[in-house]
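Heads up, one of the protein chains got dropped from this complex, but the rest are sitting where they should.
Labels run A and B following the written order; every chain starts at residue 1.
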């Protein structure tokens, strides 16, 4: 999993840009895991995101059989309404994490948007203006992150911990402890409405558009493929011809904008604008993205996998609600899933490496023994 | 090179298999969890099928001692009122939107009565409306929702009584004159704000309180640490402070703990609403002379009976409706669907040992 962070730049160097591009994609085994259709069916079916989709399907099937009332359109409606904010933010977050960065300020941007919405609406502005200002605020918040990270070159973890506090603080400054609830009823009703008898919330249409946008951007454009390269190594990406700073800047503008959309959704769905809306959502989003198969080191992951991850957590969540099982179980399950999904393959690799080095050790007795311990500790399969 | 690559691919495929296994194992684990959960609740569901009456309590947050007392009364009331199945669900943190998905799940489960203490009067609105459309009766208790979203609201006591008893207690303790401050829960807590409004009116209008000056209102967000620090801040910012009113159980306990360990002990009076078990040491060591509260268990108890009466059609939530709340006798629905449980009790070191909650 971690093996490739520093290795891949190795081929970067002499060749022409196009040549390098293909080489990077065809020789590096992790890059090859990006679903691109030209690999074998088996690979696609066994891909990390495919696993999440299977897990989701298995769980939905199980829940439909075992949990009374689960398999109804009502479930679909409630469940999707609950996951929309996470689903929205997870889309740009996937791209950010694939480039090896992170954005912890998303929930605070949503909270800031919600607070702004409340104050502007209470001040008597027309709702259209309010919505536009809110989105602009999200763009600005994202651009500020992007400026500090991409232009100034500060570490994203530190910057977004800072803006996590800053934006939430500004939300408090804007609205204080007030809650504003009197949004136009037609609008709040629209935000919780369903598409006919399907139970699917109307809001899923714009959400699907957002998901499609980021999916296409990541998987079908040179820009998106460049992001994977960026996740492996900034230098390699520069060689491939990616404008690193610009790409990162726009990604943060993306998370800011989508977080603002999530904040607007949150406010109108619960018809309550408060400074503490969506608190802690950043951890849920990141957990879902990582569960969906995106590597925290960058360079790996896909939108379908992440969507499956978000839906899996949402479905588990709602099933527990239906069964009236305490949220305690949910937190423990979320934590365990998160750790298990990333630890197991690595532990397996470590054990395998250890066994291999043992075998090597037996066949070639002159190999120094100290190498073995290091190899076990760091799980170095490609050394051999 | 070729060797390395092939080898790597095989490794990845194998690792993915392991991932499948890992995720599958976790899901299986979860599935068993659900299965055991459903078997444990199934007795309740059977009962519901027999009696066809289910009631679910949704407190502000689980794992809170005050809530536990309220729910204890609620379960007792539900059994006595004849509900077949009693459930308690709720979020682990008291945020505005966290109750919504619980309400949704109850709607889907076809629960007949939902008893809720709202974290936000409006955020739960759409979900409750949907629940009512599905045939559920909504009883708000402890903290009200917007009145249009519920059938009745079970109030501890008349809001004004709660306010008056606190102003009276603080006036007695500071000798009728001086600066006082209020340390409340969150700034948009419905019930606290109602009481504070009455307190302010009373202080302004009652000539007996003309020398008392309310200098500050601060909010500890019902968080022990935050309340503790707010209490410190109050005393620093207002050196002449004579007394503090804290109309929330978390706030008064934190403030008492601060006062009892500081130089202000015995010099700055403290009263408000507290739980006897939490306040006992501070009453005994002289930090607090008197504080007030209703019996929280009665709140849940009456809420259960109100739910039953709504289902039976005995009451509809309009003013003047009457129903019998078990051992607590007849209750009347007041204006705006308000049902008042009883007068507050004042706790002093003489009577505090008689209470255990």
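Please note the rule applied: a contact is a pair of C-beta atoms (placed from the backbone, for glycine too) under 8 Å apart; a residue touches a chain by one contact, two chains touch by 3 or more.
Here, contacts and distances are computed from a predicted model.
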Chain not displayed: protein name in its UniProt record ("Spore coat protein JC", "Acyl-CoA dehydrogenase", "Autoinducer 2 import system permease protein LsrC" or "Glutamate synthase (NADPH) GltB1 subunit"): "Autoinducer 2 import system permease protein LsrC"
Touch with the omitted chain, as defined above, among A:140, A:195 or A:329: A:329
Which residue of A:47, A:100, A:118 or A:146 touches the chain not shown here: A:100
Which of B:129, B:193, B:277 or B:324 contacts the chain that the document leaves out: B:277
Full-complex contact with the absent chain, from A:140, A:172, A:208 or A:360: A:172
Residues in subunit A touching the chain absent from view: 1-3, 5-7, 97, 100-102, 148, 152-159, 161-170, 172-173, 176-177, 233-234, 280, 283, 286-287, 290, 296-298, 326-329, 331-332, 334-336, 338-339, 342-343, 346-347, 350, 374, 377-380, 383
Residues from subunit B at the interface with the omitted partner, ascending: 62-65, 67-68, 92-93, 218, 224-225, 228-230, 232-237, 239, 253-254, 256-257, 261-264, 277-278, 280-281
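Everything below uses one rule, namely that only the chains that are shown with their structure count from here on.
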Between subunit A and subunit B, centroid-to-centroid distance (C-alpha), Å: 35
Subunit A contact footprint on subunit B (complex, rising order): 4-5, 7-9, 11-27, 29-31, 33-35, 37-38, 41, 62, 87, 89, 91-92, 95-97, 100-102, 104-105, 107-110, 120-123, 125-126, 146, 186-188, 219
Subunit A to subunit B touching residues, read off their complex: 27, 29, 32-33, 42-43, 46-48, 51-52, 54-55, 58-59, 62-63, 66-67, 69, 72, 74-75, 78, 82, 176-179, 181, 188-189, 192, 266, 269-272, 274, 276-277, 279, 316-329, 331, 333, 336-337, 340-341, 344-345, 348-349, 352, 381-382, 384
